[in-house]
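Have a look at the structure below before the remarks.
Note that one protein chain of the assembly has been removed; the remaining protein chains are unaltered in position.
Lettered A, B and C in written order, each chain numbered from 1.
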Amino acid sequence: MPKVIENVGCPYCGCSCDDVRVTVSDDGKKVLEVENVCAIGTEIFKHGSSDHRIRSPRLRQPDGSMKDITYDEAIEWVAQHLYKAKKPLMYGFGSTNCEGQAAAARVMETAGGMLDNCATICHGPSFLAIFDNGYPTCTLGEVKNRADVIVYWGSNPAHAHPRHMSRYSIFPRGFFTGKGQKKRTIIVIDPRYTDTANVADYHLQIKQGHDYELFDAFRMVVIGHGKDLPDEVAGIKKEKILEVAEIMANARFGTTFFGMGLTHSDGRNHNIDIAISLTRDLNKVAKWTIMAMRGHYNIAGPGVVWSWTFGFPYCLDLTKKDHAHMNPGETSSVDMAMRDEVDMFINIGTDAGAHFPIPAVKQLKKHPWVTIDPSINMASEISDLHIPVCICGVDVGGIVYRMDNVPIQFRKVIDNQGLLDDETLLNRIADRLDELNAQGA
Amino acid sequence: MSEIIIKNGYIFDPISGIKGDKADISIKDGKITDKVSSKAEVIDASGRTVMAGGVDIHTHIVGPKVNLGREMRPEDKLFRGSFRGGILKQGKHMEMGFSIPSTWKTGYSYARMGYTYANEAAMPPLMAPHVHEEIRDTPIIDISAMPVFGNNWFCFEYIKNKEIENNAAYVAWLLNATKGFGIKIVNPGGTEAWAWGDNCVTINDPVPFFDITPAEIVKGLIETNEYLGLPHSIHLHGNNLGNPGCYETTLDTLKLAEGYKPKNKFGREQVLHNTHIQFHSYKGDSWGTFESGAREVMDYVNSNKNITVDIGAVTLDETTTMTADGPFEYHLNQLNHIKWANVDVELETGSGIVPYIYDKNIKVCGIQWAIGLEIALFAKDLMRVFLTTDHPNAGPFTRYPRVIKWLMSQKAREATLDTMKYKDKVIAASHIASMDKELGLYEIAMMTRAGPAKALGLSSMYGSLAKGADANIAIYDLDPTNIPSDPELIEAAFQNTAYTLKEGVVVVKDKQIVAEPHKYTIWTKVNMPENAQVMHDVKEKFTKNYTVNLENYAVFDEHVHNPRAIEVEVA
Amino acid sequence: MTGKKLNMITQRAVEEGIAMEIGKTSREYFDACNIIEMNELDMKELGIMKNTNVRVTSESGQVIVKAVVARQTVYPGLCHIRQGVWANQVVPPRTQSTGAPQYSGFPVTVEPAPNEKLKTALQLVQGAVGLWKGE
Partner (left out) sequence: METVTMTLVQQPELYLECYSVTPDLFAGKSLAEIAELPAHEGKILWKLGDFFKFEGKSGATAAETKIVVNGNVKRMKRFGQQMTGGEIVINSDADMYVGGWMRGGKITVKGNADSFLGIAMEGGEILIEGDAQNHVGSAYRGDWRGMSGGLIRVKGKAGNDIGTAMTGGTIIIEGNAFIHVLTHAEGGTVIIKGDVEGRVGGQMVKGDAYIFGNLLYPLPGFKKIGTVEKEVDGTTYTFDQYIGDLGERKTKKKGEIIYGNIYMKI
């Protein structure tokens, strides 16, 4: 008899939807059907029980081919290389549960290396802004139950977070928002006329890279200097700025959701920093909150776990062993790659091969490269060692942090069929490193 | 199994009434016992002070708000490592952070001060799995966490409708779901109001849209707490915290407890614990006329036995304020313009975080420092007045030894006053300079272990050296017959124990972490019949208003670290 | 050179998300990510036919992609390649000391290259590190 598992968490985007219904085969090895899920989520569950899934570690041979090895051999290989490296880097964790991220912290503290997560190329600038200016935010349920004005700035949930608008922001009817979309004003600020802009009441087609100026303009209006505005700022007419600022200032409860459009363009953290300043200003006249549209279902996780472990969310330098250091620009993965600061690379739960600029990939490939990931991807296909693991939310459970830092408890839906999960694998590597350190000392 | 005898120490154990007598303490299988065999390992405590392991009744050490504080303050870690004279790695993990230490440093630091139990003072129920993850990674000390109820929509509805039985069933369900310990209330109604940018600054300000007042919320939750007979009383951070003149709101709030009697099997005698009362004892009508209201507040506390308080002493450090009192943090940020974080949590609570520098050269900070100490020095019964710094709000918990020094030594207080730029103004606006009282070790033991343990309803297990209690023991390098004239030596003795034992295991020896044994998560398990109405209401709210599914809300068993349930039976 | 300087950005698309989960070596990923979305006026000016290949060159590399008129429109002077392997052949790794590369807002030259062939993801990445065994 096929079995139905309800309240399953979806391991795709930062929405971390926890209402998925999965039907699995009698033997618990196959996903037969997935409901309440977006098109992308569906593919993950399908992939989880695909016959093509890699089930054994593979080590690159001198001729360039890959040969299957055992987990024991793979663990030994990684531990030995970590032990020898002067400054190894472990990067990734977009698709790892918190238990795995905690075990990774243990590995890199023991090894004395660098530890970084995908935020470094994604919402890392948001962390920098939070460091400098704080983070007046809320959980997504507050938006659902209270918000009457929603701003999407440099983010396109229609593509990147398919259920965000329907579950949390634009469409849902909540306690104080019984009319749903009808009583909400949606403002999209984006240089493209995106599919999200298509459902908005206002689309400000900003000149790419000039968000900071537009935020400054909004702040002037809120603080009472609207009359001093130039006729046009960042491609937006003064009248339009005044009109939209008025809507924001009159909100009962407003939320700004921001994305890569701010974190990846000139100024990076400063674009978010000033958005936070605007949020603070708006709280003088309205209630306003701001939230980063975190990309992966648990990419908030490493920031949370490592903050309680070391005090820093990413870009950790653990080489000194008795204290941690962090300074993105120096201790960030892409910068270290380009400066040739590290001498070993472990790609875990992500695909640096596809998502780093290619010059950074080339630099890292000069040194031993390990990929720990359930899938065949660009990183696995250029690595010296590929170790397949369970998929969190599919064949292992665990805690993940949604984009609003709400912890969601994920369930396991199918049998792991001999695959190790990240936590077990990493703890075994750390155990072996402890032995090597003890022998060395 | 294992046996230990601690020989010839000076014992201070208010639970047993032992006031510095020289005696031996026997330990068998992790518990205090009356005798052990000759094979017992001997710890020499001669010339030293022996107390039960410290119990912190109010501290913010684990959970989302604490952690966002860590995350947003990299500068709290700058040059604090051993690299430049900080703590060398002693335990399994490095120790990071000053005002908001990492979980590892938190556990190690408490243990080094002789503390073995800490009560996390504010757990947003929705974030409970996060709290439990951090508990897992906080070594050595036992931890309980109190869910916040003072702005909870369910409680608003039940209390407004005078349905105490339903409210009790909901509280019992939530304690079980979150593996929580007791009822925490923060700015009742005010944090919900803050979700609209508003606040409740008196106990009679109506909560927007909910047709209820803070006074009704507090009374309703006292009734709920005593209906259930929980080990701890309600644990209250009242309205109008931190504002000049707030002591009047505090007195109004304390009076809400009048007429209520404790009902429990745990030996608890209070119905209301008012936390960090320093922040609630301000007179004056502006920052310019700011002055101490400690006497007025403590006069009331001293004469009402059904109230306990903790002091929330200001330590004059650069620290990080964090509270579920969202509007307070916003207003604090409007004063100091440093960074501000805020997290409103759906249906339940909110929180805010602002770094703050208690600068001895600012008059108000000096007065705040005085008030914290005055609270303790005015207290008539130190079994009802406990030492805290509302960590990290008035200062990091690692400064408890410094607060003890100030309480034990007028000379130390005078030395600190002398460093203040506005010393005369501080003296004029406070009582501290005229107070010559100096607390003794027995009184310190009351404030730091026996009293808090009793108020938490846990004195049979913690804060006690009586037979049957957990063998949690602190041995300080301090000879009570020869207290050093230099107060700095008192602080040093309390900063790092000679020994700390946790459940009979030596975890600190000669100021160093030497073991990290297992530890517990303490929670309150209420056994009562399921309430169909409440379960219906819960399902409905999850369907309509929450963004997390009900079945994923309660903390899964595998995410609760070493649970140790305190059981309560309700017919 | 017949090209024109455009300002390039790279962002997520739902098609890319689906294809990525199917697999980065899949036909779906290939189809989803090796396109450049442009404004029709820019394409006309450059003499680029819809759905023909172009060469995109930046300070840090070049890549052949297929030009389409953006459905999520861009204004003239702006172009978009969906995030992934093809975009990252030209994304500059400079981070302004933040750790995040210049994914959004960097100058590229786009020129018609109707006779150039598109490369697969594997060909590009393995090729860059000397592991590509194909032709």
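The definition used in the following text is that a residue touches a chain if its C-beta (ideal position, glycine included) is under 8 Å from a C-beta of that chain, and two chains touch if they have at least 3 such contacts.
Predicted, not measured: the structure shown is a model, and the values here were computed from it.
Here the chain not displayed is in touch, across the complete complex, with A, B, C. If you put the hidden chain back, the residue from A:D132, A:D415 or A:D434 that touches it is A:D132.
From the options A:M326, A:A354, A:V370 or A:L385, the residue with contact to the unseen chain in the full assembly is A:M326. Contact with the omitted chain, checked across A:R219, A:R294 or A:R432, is made by A:R219. Screening A:P11, A:G94 or A:G112 for touch with the missing chain picks out A:G112.
By the touch criterion stated above, the residues of subunit A touching the omitted chain are 85-87, 111-113, 128, 131-132, 210, 212-213, 215-220, 222-223, 225, 228-230, 233, 266-267, 270, 273-274, 277, 281, 319-321, 326-330, 339-343.
Interface residues of subunit C facing the missing partner chain: 96-97. Contacts to the hidden chain, counted on subunit B, fall at residues 72-76, 78-79, 337-339.
The rule is simple: only the chains that are shown with their structure count from here on.
Interchain contacts link the chains end to end along an open line, per the touch definition above. Nearest to the global CA centroid, when each chain is reduced to the mean of its CA atoms, is chain A.
Look at where the CA atoms of subunit A average out and do the same for subunit B: the two points lie 34 Å apart. Centre-to-centre separation between subunit B and subunit C, using Cα means, comes to 56 Å. Taking each chain's centre as the mean of its C-alpha atoms, subunit A lies 23 Å from subunit C.
Touching of two or more other chains is recorded for no residue of subunit C. Here subunit A touches subunit B in the complex through residues 6-7, 9, 18-19, 98, 102, 109, 127, 130-142, 144-146, 167-168, 174-176, 252-253, 280, 283, 286-287, 289, 303-305, 307-313, 318, 320-326, 397, 399, 401, 405-409, going by the rule given at the top. Residues of subunit B touching subunit A in their complex: 62, 64, 66-68, 70-77, 80-83, 86-89, 93-97, 100-104, 126-130, 133-134, 137, 153, 195-197, 209, 330, 333, 339-347, 350, 353-354, 544-549, 551-552, 555-556, 558-559. Those residues of subunit C whose C-beta lies close enough to touch subunit A in the complex are 7, 9-14, 17-18, 21-25, 60-61, 70, 72-75, 78, 80, 83-85, 88-89, 91-93, 95-105, 121-122, 124-126, 128-129, 131, 133.
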